[in-house]
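Missing here is one protein chain; the remaining ones are kept as they sit in the complex.
Showing chain A:
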C-alpha cells in the first residue's frame, strides 16, 4: 500500500521540554486516521511539523515518498488545516479563496465556487470573513484545503465550533472524498464519538508518544462487551479477581471503577465473589466500550 506520510524518529523540543519523543508514524493511501490525545499531548505539534510550520528537532518526514526540500512539491498534493483557520478578515470568502487560488497557480477560477458549494458556503461567498460564525470559518478552512484538489488532507479539529448538522455534513463530505477520490485523511478532534464514525484507524498519543495504534476492526473487537463495576475498595477487588482468574484483563479507573475485558460470561460469579469477600459493589453492569471510554481507559486508567 502506498505510504502518504511517513515520519522517522520525529522529535520536537521547545527549549528543553521534549514535546514529541522520537516518533515513527505512517499514513497509508486511502486511510482515515484519527490522531487522538488530550490537550497538550502533541497532536498539533505533529501536524505543524508535517505542514512545515515547525521544524523538527530531530528525525525526518517523508510526504509522498519525498523528503527534505522535495517535500515542498509533495505539499502541493496536500491540504492542511491546523488549529483555527486564518483568513483576511476584511475579505469575503470568495476574495480569500481567490488570493490562494492565484498563489497556488490554479487556472480555473470556477474552482472557488465549486469548493464553496462543497462546504455549503456558496450563498455566503460575499460575506466578509470577520462576520462569519466559527462554524462557517471552519468550513471555509476546509474549502481552502480542497481548493487544490489534494490527495491527502491533514485536519486539526475540523469540526470545532460546528453544530450537530454541520458536523454530520463534514463527516459525510470527508467520507465521500475518501470513498470517491481515495483521499487519505489525518484528522484530530475532541469529539471522539465523531471520530469513531469517521476513521478507519485510531492512533492514541500521550505526552508525545504513540501509546496505541488500532485499526477500526481491532477497536471494534476491543469494544466488545466488558464488565464495569464500582466498588468501595478497588485494590482489594483487584486482588480477589487476580486470585480467582489469573488471566483476567482489567483496568482500574478513577473513583474505584474497575473494567473487566474478559470473563464477561462469568459476570454472576464475579459479582458473588466480590460480595462474599466483603467488597461493597455499588455498581455492576455489562457495557460496550466506545472510543471515548477506550481513550479514557488508555490515558487515565492503570492497566494491569
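One rule holds in what follows: a contact is a pair of C-beta atoms (placed from the backbone, for glycine too) under 8 Å apart; a residue touches a chain by one contact, two chains touch by 3 or more; residues count from 1.
To be clear about the criterion, contacts and distances are computed from a predicted model.
For the chain of the complex excluded from view, the name given in UniProt is "ABC transporter permease" [choices: "ABC transporter permease", "Formate dehydrogenase major subunit", "1-acyl-sn-glycerol-3-phosphate acyltransferase" or "Phosphoribosylformylglycinamidine synthase subunit PurL"]. Within the full complex, the residue among A:2, A:60, A:90 or A:242 touching the omitted chain is A:90. Of the candidate positions A:100, A:113 or A:284, contact with the hidden chain is made by A:100. If you put the hidden chain back, the residue from A:25, A:80 or A:263 that touches it is A:80.
Taking the complete complex into account, A:51 is the one of A:51, A:138 or A:259 that touches the chain left out. The chain not shown here touches chain A at positions 48, 51-55, 71-76, 78, 80, 82, 86-88, 90-91, 95, 98-100, 102-105, 144, 148.
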